[in-house]
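Complex shown without one protein chain; remaining protein chains in place.
Now for subunit A:
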């Protein structure tokens, strides 16, 4: 029974982590690169605006960092909850 409670807490922590990552994922791509691009047009970078940079580079770089951050956090959660392999 305690096993089950521990894995429930583990799953809730995982879901929380996923929501945070999804929020960042959506913010840089759908937010900065598409929806909020007009709002960011005042910020200039290399001859164009920040939204264009996010669309062509910023999102991709953020995605890479996000996956490694998620993997690192999950490895810690695995150990804390004793569910690692």
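FYI, a contact is a pair of C-beta atoms (placed from the backbone, for glycine too) under 8 Å apart; a residue touches a chain by one contact, two chains touch by 3 or more; residues count from 1.
In the analysis below, contacts and distances are computed from a predicted model.
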item	value
Among "ABC transporter permease subunit", "Cation acetate symporter", "FIST domain containing protein" or "histidine kinase", the UniProt name of the subunit that does not appear here	"Cation acetate symporter"
Hidden partner chain, residues of subunit A it touches	4, 7, 10-11, 14, 18, 21-22, 25, 29-30, 33-35, 37, 45-49, 52-53, 55-57, 59-61, 63-64, 66-68, 70-71, 74-75, 78, 82-85
